[in-house]
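One chain of protein is taken out of this complex; the other chains stay put.
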Amino acid sequence: MTTTTSPLRIALIGTGFMGRMHTQAWRTAPRFFDLPLAPEPALLVGRRPDATAESAARWGWNEHSVDWREAISRDDIDAVDICTPGDTHAEIALAALAAGKHVLCEKPLANTVAQAQEMTDAASRASGIAMCGFSYRRTPALALARELIADGRVGEIRHVRAQYLQDWLSDPDSPHTWRLDRDRAGSGALGDIGAHSIDTAQWLTGQDIAAVSATVRTFVTSRPRRSAVEGLGGVAADTSDRLPVSVDDAAAFTARFAGGALGVFEATRMATGRRNANRIEINGDRGSIAFDFERMNELEVYDAAADAAQGFRRVQVTEARHPYAGAWWPAGHGLGYEHLFTHQAVDFVRAVAGEIPPSPSFADALQVQRVLAAVEQSAAHDSIFTPVAAAAADPEGISS
Amino acid sequence: MTTTTSPLRIALIGTGFMGRMHTQAWRTAPRFFDLPLAPEPALLVGRRPDATAESAARWGWNEHSVDWREAISRDDIDAVDICTPGDTHAEIALAALAAGKHVLCEKPLANTVAQAQEMTDAASRASGIAMCGFSYRRTPALALARELIADGRVGEIRHVRAQYLQDWLSDPDSPHTWRLDRDRAGSGALGDIGAHSIDTAQWLTGQDIAAVSATVRTFVTSRPRRSAVEGLGGVAADTSDRLPVSVDDAAAFTARFAGGALGVFEATRMATGRRNANRIEINGDRGSIAFDFERMNELEVYDAAADAAQGFRRVQVTEARHPYAGAWWPAGHGLGYEHLFTHQAVDFVRAVAGEIPPSPSFADALQVQRVLAAVEQSAAHDSIFTPVAAAAADPEGISS
Amino acid sequence: MTTTTSPLRIALIGTGFMGRMHTQAWRTAPRFFDLPLAPEPALLVGRRPDATAESAARWGWNEHSVDWREAISRDDIDAVDICTPGDTHAEIALAALAAGKHVLCEKPLANTVAQAQEMTDAASRASGIAMCGFSYRRTPALALARELIADGRVGEIRHVRAQYLQDWLSDPDSPHTWRLDRDRAGSGALGDIGAHSIDTAQWLTGQDIAAVSATVRTFVTSRPRRSAVEGLGGVAADTSDRLPVSVDDAAAFTARFAGGALGVFEATRMATGRRNANRIEINGDRGSIAFDFERMNELEVYDAAADAAQGFRRVQVTEARHPYAGAWWPAGHGLGYEHLFTHQAVDFVRAVAGEIPPSPSFADALQVQRVLAAVEQSAAHDSIFTPVAAAAADPEGISS
Partner (left out) sequence: MTTTTSPLRIALIGTGFMGRMHTQAWRTAPRFFDLPLAPEPALLVGRRPDATAESAARWGWNEHSVDWREAISRDDIDAVDICTPGDTHAEIALAALAAGKHVLCEKPLANTVAQAQEMTDAASRASGIAMCGFSYRRTPALALARELIADGRVGEIRHVRAQYLQDWLSDPDSPHTWRLDRDRAGSGALGDIGAHSIDTAQWLTGQDIAAVSATVRTFVTSRPRRSAVEGLGGVAADTSDRLPVSVDDAAAFTARFAGGALGVFEATRMATGRRNANRIEINGDRGSIAFDFERMNELEVYDAAADAAQGFRRVQVTEARHPYAGAWWPAGHGLGYEHLFTHQAVDFVRAVAGEIPPSPSFADALQVQRVLAAVEQSAAHDSIFTPVAAAAADPEGISS
């Protein structure tokens, strides 16, 4: 970051959990990575004036506003970083792209395929780059997995099994949030965390999902109003005043990949004891990889080549030769969740500078959106289920 | 085993892998457990005279035969243990039950629901007991899991995820076996190992599977003839002389349990690097259990009760207070696969003596057979899949 | 086991935990392994007539006696298997060797170096073979570790760290046993379990331990009399009637190996939560191996050769190509503690037939005994400890 590095002036829209995470990323990236442009925290946009001012001061943003259109209209903003709920993504991103801004948009790209399509079309015409925030692509272990797969070490892929298991809704009296409101969030576990699994699976394998057979479930249909509650994971004092839950608690589907692999996916926020088990395993004819975000610095790698000592290796993906890891600490000194966002900021800046293509592109994110839509459509058709009682009645049995 | 213990004279039909395992069980059970009857290895039945004679001598069976009907017709046989391929189960078991013998039949109970139904009907009328060999019920860790669930420590069950992952067919040139022939084996991974997952899931939860949505896959459609191959897992010298594979390599399905739980099942013999990963996890509102047969002496148990140190416990199910474990070695000195069969022999003898009901009963095994049939019927209907491209074309997107 | 196989007529002395284990081994070995001689359970020797008769009947021994000298004097006994407490080993083994019997003696070989030396001298002159029961050498995973080390995959060995952690004495009111009486047991955790670590370490590395610096500790100096207690691990009802503990609860020592490796050893029966964690890790300049008996079917193997995916591999040592494993079940269907003894029986029979040398020989076991003696002598000298307060008083500090 010499004095000759041009700035990349950023407007961040959204002051929640994700806004804070992105702020840390923008500030940290240039200190640990050599970047072609110098990201500058120019403008923070929130909804409430006082809270936004306080956030801007605390997080170190130069200016703040409660009008996201200011980020679009000002000439001294180069890039717009969208960290708002999904129902607002399309409007902001379309305006930003039309104004020639570079855009980083949190996932899921939109709440409908139609919106995602429109955003992707706009991105293809835009002068700025467009990238979607599937941040798990920036986990060093998963980036290494992708390299190994691309190098042929897994061979022809047959199985993809992806689970994203959380448990923060396991308690039926944990409070309501906007994430449980279909109008705001689009869907529940499916879009919030299942979308990550879908993107990761397609990105790692290089194969699109072609078809799905799905089911969704809402186990707890109402939740206490949040008012009496403090902090994520807190429990409401008055659990009788409840709001309806209009999204899924869990989704499960089998999938056919374009290249022939068989996929099994499950996303839930009710897997008691699993805090953030974003897991994926891929089996090919030459090897396998397995990952669990609860141990994010590790990748398990299996090589089918003959050897008396075959077995899954626990690779600590913290070495200088591993993706992203060289910029940080010595081997074995692990990274945390926040570093995914630093890596995302790094890659965004490099994409703006033309060094690498934006990944995931809006087109990639549209493909995720299509899969989400197919899952919901499939799940709406109860006819995909075969009753066991009916099978019992069939005189031909399994030979039919 | 005092001199006053009455004998239970057993005829074993089948001299393969399972026959050997059952033999070891019959011989070991009375040495480590106090049994109400003394199992006696009376008659071994095989197909080829010489090999059967040799097996009888080596394994310690009093007599041998190549005619299974001898086991039925002789008055000095009390119980018939059926370890033959699935297509022969019904005929033998029906004859044995009609002759008043006690019957232990390997899984799956039959190759069709109709046969399984007929066997179950016969069992309900028979004077002898009838039990099916889903041996994993005798894993101490799973038996403990069932006790914990029955005691309410998991609470209301929401999720069941079961995977049975093997890799012995991962190499496309591993040789053909009767297990790949639909006429003999009924189905592939589904019936061979998926059946275990189905039985375990229903037994642990106390809930039947009510409906399924399934897909199956055969990745390698022909295999080298076994002739040039020695030993399980060997590779054929001449891989061009191939026989067709008429069963599935893998099966995956979602399931609805009668009590409301959402199930996700996968069975495959192509999960490179997974030797015998018979896994199940169950999540309820009060806790969870998780198991992997590759670490068969361990059960993971999660308790949702508030505590600063919540987490899955790795329980070594080797203590005197744990199911079956008290008969063996001190804590921490684990058991192996064969001990499941010893426990099964123990429970069979106790069921014959009326101390406990046979488990699984033929009715339990019939229910498994129904689920297998429903899976195959569902998988035959490609219409359960929703193409992603179609979803993309839908202007309404996921809000439809 | 054809009719032409000569018998090996065995007398087993001792009817406790180990006697039962050896019985199962003698009976199982010829059913799963092709042996050059047919082990025959000829004579069981115990202390009390009734109990010995009952054990002989239950376990399947042809004859029984309460006089171990009968095993020596009878011509129709070929081998003597000694499973008594350590203070009786020397007398029995010397008599048996003098009488031309083959001898398998449980570990530790004796309670003193002098006895062990005498036994070793006798073995060198005897016509029969002599082998000591360090059964962990028969763990397939450790046997594989030895092969890998012998093949150079670990390279020059620098570190050996061995822990044997149990917790069955963790409760200060768990009852007294003969294992806590120095006259019977020789020593406590040191000789009971630490001896295994010593033998395993020397056997795996091919290096003797040359010198030790040791400390031992008895945390609980008296224990309730066992009379009111039922079952191993039970707790006495009356905890005020106590017997003194005259052996160590724990021992720890550093060691220099003859070949230059640095050893760190710890043995304890007070490691709360560790049931039978017999662990060893060996680091060399080319790789490492790590093992924990609580997961006895696994070996962790690290290869230092350059690769983007370096890491410890979890090898399931259950494949046909692995030591002993080929005689049993398909890959992934693990073995248990008892199978070590079956393997030991197999190797003993093969050693009797001259196919392989006895391992461990009495000379190997004598070397273990020497290390145990050196540990106790070192631990008796408090002068090996440097007080921290004294170091603080030294003006030169660590540069001195």
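Order of writing sets the labels: A, B and C. Residues in every chain begin at 1.
Heads up, the rule we're going with is that contacts are C-beta pairs under 8 Å (C-beta built on N, C-alpha and C of every residue); 3 or more make two chains touch, one makes a residue touch a chain.
For clarity, every value in this text was computed on a predicted model and none was experimentally measured.
Visitor: Can you work out which residue in C:S170, C:S222 or C:S359 touches the chain that's missing from view?
Guide: Only one of C:S170, C:S222 or C:S359 touches the chain omitted from view, namely C:S170.
Visitor: So which of C:F291, C:F312, C:Y337 or C:F362 would be touching the chain we can't see?
Guide: Among C:F291, C:F312, C:Y337 or C:F362, only C:F312 touches the chain that is not shown.
Visitor: Out of C:P7, C:P49, C:G206 or C:G273, which is the one that touches the chain we can't see?
Guide: C:G273
Visitor: Just checking the interface: what residues of chain B touch the absent partner chain?
Guide: Looking at chain B, the ones touching the missing chain are residues 144, 147-148, 153, 298-299, 301, 308-316, 319, 321-322.
Visitor: Please give every residue of chain A in contact with the chain that is not shown.
Guide: Output for chain A: 1-3, 17, 20-21, 23-24, 27-28, 30-31, 54, 57-60, 166, 168, 231-233, 274-277, 293-297, 316, 318-320, 326, 328-339.
Visitor: Identify the residues of chain C touching the omitted chain, counting contacts across the whole complex.
Guide: Where chain C meets the chain not shown: residues 111-117, 158-159, 161, 163, 167, 170-172, 186-187, 191, 208-215, 217, 219, 250, 252-254, 256, 262, 264, 266, 268, 270-274, 281, 283-288, 302, 304, 310-312, 367, 369-378, 380-381, 383-392, 394-400.
FYI, only the chains that are shown with their structure count from here on.
Visitor: What chain lies farthest away from chain C once each centre is taken as the mean of the Cα atoms?
Guide: A
Visitor: So the centre of each chain is just the mean of its C-alpha atoms; given that, what is the distance between chain A and chain C in Å?
Guide: 52
Visitor: Provide the C-alpha centroid distance between chain A and chain B, rounded to the nearest whole angstrom.
Guide: 39
Visitor: Hunt down the residues of chain B that sit against at least two other chains at once, touch-wise.
Guide: 274
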